[in-house]
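Right, I'll just put the structure down here and ask away after.
With one protein chain removed, the remaining protein chains of the complex are shown where they sit.
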Amino acid sequence: MIRKLAGVLATLLVTSFVIFGASYAAPGDPVTFLAGGKENLTPEYLAAVRAQYHLDDPFLVQFGRWLGDAVTGDLGRSTQYNDQVGDLLAARLPSTLGLVAYAAVLFVVFGIALGVLAAVRGGRTDAAVVAGTTFATSVPPFVVATVLISLFGVRLGWFPVMGGGSLWHLTLPAVTLALGALAIISRVTRQAMVEQRELDHVTVARASGLAERLIVVRHVFRGALGPIVTMCGLVTAGMLAGTVTVETAFGLSGIGSLLVNAINTHDFPVTQAVLLLMVTAYILVTTLVELVQPLIDPRARRST
Amino acid sequence: MTAVATLSPRPARPLGYLLAAAFLALVVVAAVCAPLVTPFEPDAVDFAASLAPVSPEHLLGADQSGRDLFTRILYGARTSLVGPLLLLAIASALGVALGTLAAWHRGWVDAVVSRVTDVMYAFPGLLFVVLIVAVFGNGMTTAVIALGLAYAPTIAKYTRSVALAECGKPYIDSYRVQGMGGLAICVRHLVPNMARSIVGYLVVLFGEGLMSLATLSFLGFGAQPPSSDWGLMVKEGQPAIVQGAFLPVLVPGAAIALVVVSFNVIGVRLADRMGVRGT
Partner (left out) sequence: MLLSVEDLTIEAGGRRPILREVSLSVGKGEVVGLVGESGSGKSTIARAVLRLLPQGATASGRVLVSGVDVLSMSPAALRDLRASQVSMIYQDPRSSLNPVRRIGDFLTERMVHTLGRPKAEARARALELLAAVGMRDPELCVRQYPHELSGGMLQRVVIAAALAADPALLLADEATSALDVTTQAETLALLRRIQAERELGMLFITHDLHLAAAYCDRVHVLYAGTVVESRPAKELFADPRHPYTAGLLACTPELGDPRPIRPIPGRPPSLDDAFTGCPFAPRCPHASAECDTWQPHPLTVAGGSAACRLVEA
């Protein structure tokens, strides 16, 4: 347990170091890079940037300060918006989290349902689900986004095309974000259920006269729950990164599109902050998933 | 980087495999012979033809600037297919070297490689690539190199597992007994013997690499105008959607989807045949 937490902290430290150190890998003087690489920078401005990043200190001291500031919520100042980065994030985070939550609900519900259906029905249903999910994982989300906008947004006019706010606005983006995840989850569900179905205790339950529906629910699905929950957690964790494409494609204002804008405008403090946030969230959620495992599988409780 | 291999649990039907192979061959030939196939230039602007629908002249319509979409798709196939090829070349050069090294030396080399891999896997999705692009600037070169770096650990991990199995075979020991050096054994015997399964794995990764690269171009980090890279075409075509013109996004979108599906169908079959393990 302690070792695991230490491992997580170490990973967080190293990744944040990579994110921080990246600015030094950039060609040219870090000052100009951090200042946004504009040509006509006043010496005063450069001095301010130098002071903000403590560029005159030794490298590791700079990293320590930057990390300390980041942990206490001070993520620096955006070179583009001239705002505190923390404020920018805080303003956009709710909409992104809403999108992720919406997508998570969609892919968990429909992904598991499809997987169970494929495993239980078999035959044609199974083949259709397998073919459908193969196709779904072969189409990149930004293409899905444009197709959905064209069809449901413009051609049929069922959904608003751009902008965010309501659940209605978020539906097409959430579907886009959920599609690939849905395919993965239904695969995992199907596979896990097929494996569980072959186990002896399922036959034992059948031999005791339990109805087939209850066998599926109480034994097959229950046994498959471990891998399903793990995969749902991992996929959800990665979804924050997925918002980068989806928010850009739908013109939503969230931290994903913030990151894209920041990069295209050389706003490195914002880039760093968003990356740090996404990576931290990813690592934390994946850790959380591991910690939940013993709740699902009593056999895992012994080792913790 | 998380790489979810899109392996279907069942072998694809030979029919699908043949169709996929034929389609890809067609795309490659058309891309190579593009100037013979179409009378237009990929960046020939013709405002008279702006958002032209499908017609005998413009087989797949035209975009906002009146550039012929069919032509752009054909020329775009060059970047869209060569890009993933290059990035996989970079990734496999690095990955195979590191993976073989890790399997051969074990010990600290192995530990270092797996630590580096862990750090890269801690970046979800394309974020590692995005970081590199943020630092070194947008553009196709950066994007391809960054993706190459990002895919290297995946290939290294795969190579390591294949190499470990291969190292256990007696022929390796017999070369060692003959006094052959480690490097020579690796380069002359180990790597060639692993080539089959690694190539199979690369085909599986190709579709994914193509999607990643197209996504970067769509975000504006990869190919830059006036390139007719498919990802970039979707990006540039987006404003036309609200005007009710779908061809500028659907044509390149469909091209990406069809090519990726084809690669996955072939990849699954190759993986099946060669016993390539999924990740």
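Worth pointing out:
Letters are used for the chains, namely A and B, taken in the order the chains are written, and counting of residues starts over at 1 for each.
Everything that follows uses one rule, which is that contacts are C-beta pairs under 8 Å (C-beta built on N, C-alpha and C of every residue); 3 or more make two chains touch, one makes a residue touch a chain.
Since the structure is predicted, the reported quantities are computational estimates derived from the model, not experimental observations.
In the full assembly, the chain not pictured is in contact with A, by the touch criterion defined above. Residue A:205 is the one among A:75, A:114 or A:205 that touches the chain not shown. Chain A residues in contact with the hidden partner, per the touch definition given at the top, are 199-201, 203-211, 214, 218-219, 222-223, 225-226, 296-299, 302.
Throughout what follows, only the chains that are shown with their structure count from here on.
Interface residues of chain A, counted against chain B in their complex, comprise 11, 14-15, 18-19, 22-23, 25-27, 33, 130, 133-135, 137-143, 146-147, 149-150, 153-155, 161-162, 184, 187, 190-191, 234, 237-238, 240-242, 244-245, 248-249, 259-260, 262-264, 268, 271, 275, 278-279, 282-283. Across the interface of their complex, chain A is touched by residues 2, 4, 6, 8-10, 118-119, 122-127, 130-136, 138, 207, 211, 214-215, 218-221, 231, 234-235, 237-238, 241-242, 244, 246, 249-250, 253, 256-257, 260-261, 264-265, 268 of chain B.
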